[in-house]
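Questions regarding the structure given below will be posed in turn.
The complex appears here without one of its protein chains, the remainder shown in place.
A and B are the chain letters, set down in written order, and residue numbers restart from 1 in every chain.
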Amino acid sequence: MATKAQSAEVTETTRPEGDGPDGYRRRDFLNVAAVSFAGVGAVAALAPMLVQMGPPADVLALASTEVDISKIQPGQGIKVSWRKQPVFVRNLTPKEIAEANAVPMSDLRDPQSLAERTKPGKQNWLITLGVCTHLGCVPLGIGEGENRGPYGGYFCPCHGSAYDTAARIRTGPAPLNLTVPEYEFTGPNTVQIG
Amino acid sequence: MSFSWAKPYEPKNSFTRWIDDRLPLPRLVYGAIGGGYPVPRNLNYFWNFGVLAGLFLTIQIITGIVLAMWYFSSVDGAFNSVEHIMRDVNAGWLIRYAHMNGASFFFIVTYIHIFRGLYYGSYKAPRELVWMLGLVIYLLMMATAFMGYVLPWGQMSYWGAQVITGFFSAFPLIGEPMRVWLLGGYAPDQAALTRFFSLHYLLPFVIAAVTILHIWALHIPGSNNPTGVDVKDERDTLPFHPFYTAKDGWFAGLVLLVYALVTFFAPNYLGHPDNYIPANPLATPAHIVPEWYFWPFYAILRAFTVDFILPAKLWGVLAMFFSILLLFFLPWLDKSPVRSGSYRPVFKRFFWLLVADVILLGWAGGSEATPIVVAVSQIASAYYFLHFLVILPIVSALEKPLPLPNSISASVLHGEAEEAAPIGQTKRRGGSVATATAE
Partner (left out) sequence: MRFILGFIGAVFALVLTISLINGVATYFSTPPEHTATEEFYKHPKHLALASDGPFGKFDNQQLQRGFQVYSEVCAACHGLNLVSFRDLEHIGYNEAEVKKIAADWKTQVPSINPDTGEAAGRKALPSDRFPSPFPNETAARAANNNALPPDLSLITKARHDGAAYTYSLLTGYQKQPAELVKKFPDAKTPQGLHYNPYFPNLNIAMPPPITSDGQVTYEDGTKATVDQMSKDVSAFLVWAAEPKLAARHASGLSVAIFLLFATILGYLAYQNVWAEAKRKVRVTGALDPENQAKTSRAKAKQGITG
């Protein structure tokens, strides 16, 4: 039978207050610890989701490409793919080397000498990315008969950037010279790019 | 919420007050899962499984979106793209195994959640719509899981797709055209694969939306509880936060531990080796089986072996669809005014018989269709239909339930308060006895 005494016995507590300020804080600590642990776990669980977006092992493996340069005559160049981007490998003629060295640094938007852009003893091998530094088009000039622009190097038809025989920017909107990737000569006839 | 003593939301600082004035989202959350949502104080651990289902839906969506960044839905490239994920993508193996086993765990917690509903009468008035929305979620889950399993384009993926889409051809006249329309071809091929990928990506968000409706519909009457007795006053409830956030939190940790053990140490246990063989439309695997969570339905499908007016194949398909469809009618099949199986001794016995029956159906569905297995599926399927369509209506009409406690707090306080009253009669608190008490 219901009695008032019964009702009083039901201690309804919506938030256990504890024994006072100390008891409350002690109890709270455990709760805070548990929630923090869960939070750390949640963040840690998210980590693989973000890490997986990076390049996978097979893409990283293709980060270097070996190129056979034995068939490139002076004055010729080839276009190869490296990291899915075009790379111009050109064998400069002595005339082109002289032309490049004759340009004063003050004339250059992005001052660099040909020596800085090639390997010592192999000044005739100009290896650059075939990507215009303006907005990313592939410039002309590497293939036989292609327009080499006013400076005899490369010419980008998109917005008119013109590069010289050392692939340095001379006119047009591009801010920088064609990028020289990391490369090394791994043999008399092979170059490893990347 | 319909409870008058639910604590209203009070923004604690000027920032939350600023947000609340412009968009009452914190208020909504507070009233739904915060301190402002009263929940019966006597819930047992079977009430944890709804939240766990939501947790696994979230896990599936996150791992799935990430997998979709690498998966390639071409018949020539799909299998290899999954292996690329397993071998070369950073942590790809972890995400793939998590997604694969996450699906299984999503079904495990959902099945426990459903059986909780069956036992405690959660489908009864006023929660019929909660139940039916839940069934809609279940159907969407099955469609999503089926399509997801096809995506790796292994042997079981392909042949499972062949079998399941083959169901439709069982229907006379419209069956075969429907099947060809569904597949975009005569057999599962590129068209089927790409559309399954598209729909597999879409449906989980539909599930999320229906889940919100499911929870919204629940929050109108509030949660059921193990006694099945309605909440009467403040003493019967506790605010969801911090009591049930704490309980859900720790139990989720335990379930995630089991999930992690399976994902890291036995990731292929619940799967089938044949799906590591690239799909070959010209060679059928020795035993085509769906994933384990479809086994009971597969057993029902295979149980019909004779033509009787209709072809056996059509009976199988109809029975399989109807086995889920009949659950929509459950609130009207079982009309007992008593909700909880704890107070319905006859119902309780049949309930456990149903559980054993479904487990038996599951075993039969996953086994090779030998005569014994088929015979078992026939008996078990017959029981399944009889249970819901014949036994329950009769039992609910005729049984004499145990007396219910007057209130949740009465049952919680261990009998110190009111004695039980006969059904439909309750004593007024603190006042005089309205009717004779049950002795």
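In the analysis below, a residue touches a chain if its C-beta (ideal position, glycine included) is under 8 Å from a C-beta of that chain, and two chains touch if they have at least 3 such contacts.
Just so it is clear, the model here is predicted, and its values are computed rather than measured.
Contact with the chain not shown here comes from a single listed residue; of B:25, B:191, B:220 or B:260, that residue is B:260. From the set B:62, B:199, B:215 or B:277, the residue in touch with the chain omitted from the display is B:277, counting the whole complex. Interface note for the absent chain: among B:26, B:166, B:221 or B:403, the touching residue is B:403. Residue positions on chain B in contact with the hidden chain: 41-42, 44, 80, 83, 86-87, 93-94, 97, 226-227, 238, 242-243, 246-247, 249-250, 253-254, 256-257, 260-261, 263-265, 267-268, 273-274, 276-277, 286, 303-306, 308, 312, 315, 319, 322, 326, 329, 332-333, 342-343, 370-371, 374-375, 378-379, 381-382, 385-386, 388-390, 393, 402-406, 410-416, 418-420, 436, 438-439, in rising order.
Seen from chain A, the chain kept out of the figure touches residues 1, 10-11, 13, 16, 27, 30-31, 33-35, 37-38, 41, 44, 57-58, 61-62.
As a working rule, only the chains that are shown with their structure count from here on.
Annotation: 47 Å between the Cα-based centres of chain A and chain B. Contacts from chain A toward chain B in the complex involve residues 1-4, 6-7, 9-10, 12, 14-15, 31, 34-35, 38, 48-49, 51-54, 56-59.
Listed in rising order, the residues of chain B touching chain A in the complex are 7, 35, 62-63, 66, 69-70, 84, 87-92, 94-95, 234-235, 238-239, 242, 246, 249-250, 253, 409, 413, 416-419, 427-431, 433.
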